[in-house]
Each structure stands twice: as structure tokens, then as C-alpha cells.
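Just one protein chain is left out here, and the rest sit where they should.
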Amino acid sequence: MSDQVDDLVSAHSTALIGVNGGPPAVTGTAPRPTAWDRVKLARHPERPRTLDYIERLTTGFIEMHGDRSAGDDQALIGGMAQFGDRTVMVLGHQKGRATNENIARNFGMPRPEGYRKAERLMTHAAKFGLPVVSFIDTPGADPGISSEERGQGVAIAESLLTMADLPVPLVAVVIGEGGSGGALAIGVADRLLMLENAIYAVASPEGCAAILWKDAAKAPEAAETMRITAPELLRFEIIDAVIPEPTPAHLAAEATIKAVGAAIAHHLDALESAYLRGDPRGGDRLRADRYAKFRRIGSWRDGPF
Amino acid sequence: MSDQVDDLVSAHSTALIGVNGGPPAVTGTAPRPTAWDRVKLARHPERPRTLDYIERLTTGFIEMHGDRSAGDDQALIGGMAQFGDRTVMVLGHQKGRATNENIARNFGMPRPEGYRKAERLMTHAAKFGLPVVSFIDTPGADPGISSEERGQGVAIAESLLTMADLPVPLVAVVIGEGGSGGALAIGVADRLLMLENAIYAVASPEGCAAILWKDAAKAPEAAETMRITAPELLRFEIIDAVIPEPTPAHLAAEATIKAVGAAIAHHLDALESAYLRGDPRGGDRLRADRYAKFRRIGSWRDGPF
Amino acid sequence: MVRSFFHRHGKFQPVAPDDGRAEQKIPDDLWVKCPRCQELLYSKQLEQNARVCPKCAYHFRLRARERIFLLADDGTFHEWDKDIAPRDPLGFADGSGTYAEKLVTTRRKSGETEALVTGRATIGGHRVALAVCDFDFLGASMGSVFGEKLVRAIERAGDRNIPLLTISASGGARMHEGMFSLMQMAKSVAALARLGNAGVPHISLLTDPCYGGVTASYATVADVILAEPGALIGFAGPRVIEQITKQKLPEGFQTAEFLLQHGMIDLIAERTSLRTTLTTLLAHYGRAADHQAMLNPAPRHRPSEVALTLTEQGVVAAHVPALSLAGRSVSHAEPSPHHE
Partner (left out) sequence: MVRSFFHRHGKFQPVAPDDGRAEQKIPDDLWVKCPRCQELLYSKQLEQNARVCPKCAYHFRLRARERIFLLADDGTFHEWDKDIAPRDPLGFADGSGTYAEKLVTTRRKSGETEALVTGRATIGGHRVALAVCDFDFLGASMGSVFGEKLVRAIERAGDRNIPLLTISASGGARMHEGMFSLMQMAKSVAALARLGNAGVPHISLLTDPCYGGVTASYATVADVILAEPGALIGFAGPRVIEQITKQKLPEGFQTAEFLLQHGMIDLIAERTSLRTTLTTLLAHYGRAADHQAMLNPAPRHRPSEVALTLTEQGVVAAHVPALSLAGRSVSHAEPSPHHE
């Protein structure tokens, strides 16, 4: 698969960024990769993972383990770190690379204790005024028996609730796979950014194809019609900006990580200036505007059918 | 044992009440029961339990199950109920009577999910301004392997934290056995009341005797020196009032429950008048005074040893 | 206590749920077989018992309007936002056709314009805002209109300080609307965060079946969570779990009783006493609010910061203040391009 993916690169658009609803500027004449191409790029095993970003972009990372009630999820990690001149709370899904690591990380699929840890760390961030930076990269929440027993649904819902109401700035970046509710649970952000070749979907293309086409092999078609790529989601105003990958991230880790770092810094600065500087109650404005941002997402007609 | 306990009754003081540090008024000339006598009375299987109080003193009790993360503890129950003209949140340890029920109730020893449920219900009470009434009747927290695995210590500590900071009035009544941290976890109250024959101890007399006397059979001696009876704890200002049992509760359930109900109503009224009537921020004063109440408990010398 | 509503009014047709459980269908003929105890039941008797098997208490599924009729005090239900209807923002098409076509078919078949019916009513004399799933409309999947109607109901509950009752049965997020659907989870929970901050209760009733994005969002962010006996409730569906884990599912997996035992719900509520349970709960909250108001006559309630003016008829005149995010100035009065 890796070779096949690499072949795509030459046919790859080289600069694509849009912020806050502005139209993406596309340069270069090479044909766009298809949605399915991007699914493969987003899942590429050599793509930088959350810990790669933490290692390169921050110092003094103290991983904070555990949900204080059941376990420590290695698929959803977090802790305090220094990012520029700020202390931030970092959260992220963590996939493995080798088989052993993938098993330990449960292929990046968090269990309820992962979401409860995330909730704990977000509450900690709120207490000390730390901005939250989250890296989204998961096929989805773990679909196992014990996860159901320990309330996967409730855990995700409560993480959403905590995040929606947090008085600190939240910046989330989809760095690879944004898989459904398992991704959203750490993605209720003031600014939601996506790497150009990341995907974000309500269900996996394979799962969608299996249900609606009764054939998982129709995943490429499903991927196309589901509109899961960054440029499409920017156009829908579901995300706030696309971070370009002039070269796909797995071939240009250093540059990609740097670009992501710059984007996070930019948005944290902007949020802080707009809400928190000189306003001790700015957290309330921030929450109100975060609500307004999510409040208006949707597509409907108001007249009779 | 029951006969033996009943024999004690004739040697029983008939009226004993003190409120808020006032000296207990003792009438009658019969000799006081010993601490060990009271241990046996407090543990008497026919003594009214939490559900007996809920049934007789409230209407519309809706039991609220579960901690929303691991399980539903039947040894620590709770829910909303109508008490007089108020909606209150009731919490309490629940022991069984028959063997089956005792096993289902784990002999009144809560597991971590019990304390997490209590915390959830207290937070619910705070949200809707419901006073919390708790009934204490436990040998202590469950000392099992799985309780340790799921964080018995953390669960109790977090229940203490939630209770200490709650902006609603809290009235707790030790109706039987007040066993150590497992009891305290629902006992950080604005008013802590005790039935005359209830006990409240830092450890069970048997446990204390086993450790300090190296002989559990010395429990009666331990019970005496540990100062675990209601009159002693009132003198130490650790509790706020003693509710008399002219006849021990297991022989006069109706009267005892009525007296407990009257005492709770009295203290809820008093707390509400003192803090909440006409003061939307009265919850802060209540919390500050609750802190001051616990802040001063202790016995020490300030000079050099 | 139980209202024999199908019989008494004859208003709601017994409708076969479009859920693949053939056993559950209530045919036009007089007898129906209980899928659990195999008893042959007389249809009218079943309807008089709120579609609960009199022998084994099996709870047959109900349509949204059947539920509302069962619970609301007579004539008190006023529907909200009846005319808001779905679009096809993705231009979605699968092997069996376009989403746009599917919406037409589904509307005809179900008689509903969306999978969620909202409105206000009283239950046992207590005012309540209602949001009720209709599983016959695309498996009550949660899309843009479901989310928008739900959030409007939540906001109205907050603005009017009346408790919110949601009744859920859903297969999860609606795939045909892609990420618009997923975001309804965040949108509805964010609205509930504000409702909670305003001190207005949310009571959630989970009914069979309840999965995916609904279980992982508004339906479990509630002050009290009730579930109907035997209802299947989970995040991942049982077939998916079996396929992925290759494990046999434990006995009673994902039933309401299983969830109760694992601490996820407050109470199992039998349908035949549900009105009583809800009335008691609403009385508790109402008494508490009245008591607070008596202690401090000043208003406790903070109106929502994003003001929405909504009329009973579902006509929307919404005023969202201009957002301060750079470059954005969007309001509902000026729909963005993908809102028609």
C-alpha cells in the first residue's frame, strides 16, 4: 500500500489553506487526490502521530495517566507541556506503529477510561487556565464488550459536555483519521483545524458502505459521497482551517509538524487576544461564542417540505 | 444476642438530648449502658434502616441508581423524595436483615461505585438546590480486592471533597453504626446528629482491639476508651445533637423514626433560615461556616512539648 | 394509569416499525404474537395496555406520536417546528439511490417530516418540553433537522424554565448528512450544557433501540436517565461488536437491566406506570424550584445568551449575535449557503 500511496504524491495539490470560511486557494495544476486516496494517506503508518507532535512542538511534557476510577487508556493520552511561552494541556489519540505497540494502543481506539481521563484533564486545564490542544487521530471509539459495560456512550457524551462548557481556549487538529464520535469527544473546539490529507467522517467509509451499499468494498464510493476531506469540510464551515501538506505528512514529518505548530500558535494567540486579554470574565464570552459556532451547524429548510 | 440486648433496655437512660454544644440533659437514675452495650444496640438486626426512614418520613421516593461509570451499589442508596414541603436528596447506607439481603447489600459496606453514586447525587442536589439528608449506618467501606482495584480510597476522598464544597444544607444522622471513613464519606454535614444508641468510631472496636491489644476479644475495652458513643461525641463537639431513644430503636421503630424526622426538619429549617432565606449567595456563607465547623475539630497543645 | 389510547381515540394507526423485526409487527388482523413469550394477544387488548404484553411485560415499540399521546395530558401537546425539513447538503447517493429520494419515500411511509417530534405539553399538570424520536423515520437517525429541532426545544425549555423530557430510540447519526450529522452531537450537548447551567432539568427516557451518536450525546447527558424494560441500549451495535471482537456477547448484553446493573441509568421505568413516575419526578423538580423562588423571589434563571425568538408554530425568528471569529458574520436570519 505504501508504494501506491507514494505514487499519489506527484498528483498532489501543493498549497491549500483557508481560514475561517475563506475559500481555499489551490495552486498547481495536478489533479486532486480522490477522497479514497486521502483515506489511505490519513491512515498511513508513517504519518506523524500525537506523540511525534508533542515531542517536537513542546518541552517538559508530563504525561498524566488515568481516569481515577478504572484504568489508564493508552489510546488517548494527555498531560501538561510547555508550548512556546505557555503551559498547555495536550490531549490526543495515539496509534502505534509496530504490531505490539498497536495492540497496546488499541489501534488508537479509546475506551471509556480514555474519555474519562480526557474529561479529567480538561477540567484540570480549566482550573488553572491552561489552553487545551488536542490531536485527533482515531478510527473511532473502541467497540468492545468491556467498553460497552463501562459506558462508552456515557463517557463520550460527558466528555462532549465538559468540553462544550470549558472556559479556556480549545484548539483541535485532525492530524490523521477523524473517526466519528470517538474523534468528536476531544474535538468540541473553538478552532478545529485539519491537515490537508486528514479525513473526518461520521462513520468509516467501509462501515458506511457495508450498511448502505451492503458491500464494504464500495468504501471508495462511500468516501467520495460522504464529503470527509478537509477542503470539503472547510467549505461546509464545519472546520475552521486547512493546514496544507505540500508533501504528504508521512514523507515530510518535520515540515508538517512545524506547520501544525505554527497554526496552533496562531489560533491560540488569536483566541487569547479576542477573549482573555484584559477580561477576567472572557471565559464566558469564549463559551458563548463556542456555543454559537456549534449552534449554527446544520443544513435544513425552514418552509414546508 | 437479642435477649441480651433487650435486657439492657431497662438499664437505659430515657431522655438525652443536647443541641449545638449545650450539655446533655440526663434524666432518670438507671445506670448508663456501657459503650459495648451500645455497640450491640447500634448493630441490632431489628434496628430501623435507611429505607425504613425513607418509607416512613418521605413520599415519592425515586431511587436513583448507579455511578454512571461502573456499577450500582446497593449498600449505599439514594434518590429524590418529598420530605414535608421540600424535595430533598436522601442518601444512606443500607444493611440487609435476612442473609440474602445482607449479601445483596454487602452488609452495608459500600464499594467505590457507592461513593461515586453519592457524589453524583450530591452534585445533582447542588444543581437544583435540594438539601441533602444522609443516614449513616455502615460497618465501614468494603475491604475487598475489587474495591481496591477500583479506587476505594480515591472514591471516598472525592466524596468528602464534593460534600465539603456543596452549596446546599447537609444534615446527617448516625442511625446505627458509624464505621470510619466509610461513614464519614456521606457525613461532612452542617449538622451531624446521632441517635442515642448509635456509635461512630474511627475503627471498629474489634479492629482496634486486634491491632492495639493484639486480641479482638478486648473489643469491649477498646469501645470504652475509643469514646464512640453519642453523649461523648457531643461533649467533644464532634456531633451537633443527640436524638434520644427512650426505648432502644429496635423496640420502638415508629417513635424513633418520628423523632429523627422531627430533628431533621428542625435542622433543615434552621439552616435554611440562617443562610438561604433572602440571600441568593447564602450557599457561600453556608460553605464557609461548614468549613469553620470542621476546621476547628481537633485537640492539641500549642506550646513546646 | 394506562391510557388505552389506540382504542379510545382510534387516532393513531398501529404502524409497523420499519426495523426488520418482523415479529414485532402488529398486523391488521385481531391477533398478534408476543415475540418474547409467544403468547397470542388480542390486538385491542395490547393497545389498551400501552403495547405492553400483559403476560410477560414485553414492551412493543411505539411511534413518536403514540408516545406523546400516551404521556401528555389530554389536548396539551403543541408541536414546535413542524415544518422544518431536511435537505441533502452532500448530494449523497448510495447503491439504492439518492438521499433526496429516500427522504421523499420515508416521509410518505412514516407520515413525518423528520425523525424527531418536539413540542410542549403538560404531564400530570406539569409543564414540559418534549423531544421524541420516531424510529420509523430512517431509524430515527440524527441529522441536521433532528439536531436543530432538538436544540430549539432545549433552548425553549431554558428560556421558559420548564423541564425537558427527551425520549430516544435511534440507530445513531444519519450517515447521509455526513459530518453535519456528527456535529449535531456536539450541538445538542452544548445546548444541554447551557440548560444545565440555568438549572433546568433534563429527563431522558431510553427506549428500544438506542445506539451510536444518540447514546453518546444528548440522551445520556441528563439529570435522570430512565430506560424501558428490555430496551437495547449501547454505543456500538451488537453485530458490529461480534464481528470485530469475535467474542460471544454475554447474556442480556446491552439491555436496560444490564445498564442498570453497570450503573449507567437511574431507573427502569415500566411503560404502564411511566406517567406516574414522570409526574413524581416533575413534582420533585417543581417543588424544589418553587421553594427556591420562595426563599429568594429574585429570578434565578439566566436567559440564554444566544437569543432565539420562536413562536409556537415553529416559525423561527432567530437572532444570533455577530460572531467575533475573524471574517465571520453569520446569523440564522441570513442563512449560509448550505442552508436553503
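For reference, chains read A, B and C in written order, and residue numbers begin at 1 within each chain.
Throughout what follows, a contact is a pair of C-beta atoms (placed from the backbone, for glycine too) under 8 Å apart; a residue touches a chain by one contact, two chains touch by 3 or more.
The structure presented is a predicted model; accordingly, all values stated were derived computationally and were not measured.
Within the whole complex, touches from the chain that is not shown fall on A, B.
Remark: the omitted chain is touched by one listed residue; of A:E46, A:E254 or A:D279 this is A:D279. Only one of A:R86, A:H266 or A:R301 touches the chain withheld from this view, namely A:R86.
For the chain missing from the display, the contacting residue among B:A141, B:A198, B:I243 or B:A263 is B:A141, taking the whole complex into account. Within subunit B, the residues in touch with the undisplayed chain are 19-22, 141, 143-145, 147-154, 156-158, 160-161, 164-165, 180-181, 184-185, 187-188, 200-203, 207-208, 211-215, 218, 221-222, 225-228, 233, 236-238, 240, 270, 274, 285, 288-305. Looking at subunit A, the residues touching the absent chain are 60, 62-72, 80-82, 85-87, 113, 117, 124, 127-130, 272, 276-280.
Definition applied: only the chains that are shown with their structure count from here on.
If you sketch which chains touch which, every chain touches every other chain without exception. Here the two chains linked by the largest count of contacting C-beta pairs are A-C.
Rounded to a whole number, the gap between the C-alpha centres of subunit B and subunit C is 40 angstrom.
Per-chain Cα centroids separate subunit A from subunit C by 29 Å.
Per-chain CA centroids place subunit A at a distance of 48 Å from subunit B. Within subunit A, residues 150-151, 154, 158 each touch two or more of the remaining chains.
Within subunit C, residues 196, 262-264 each touch two or more of the remaining chains.
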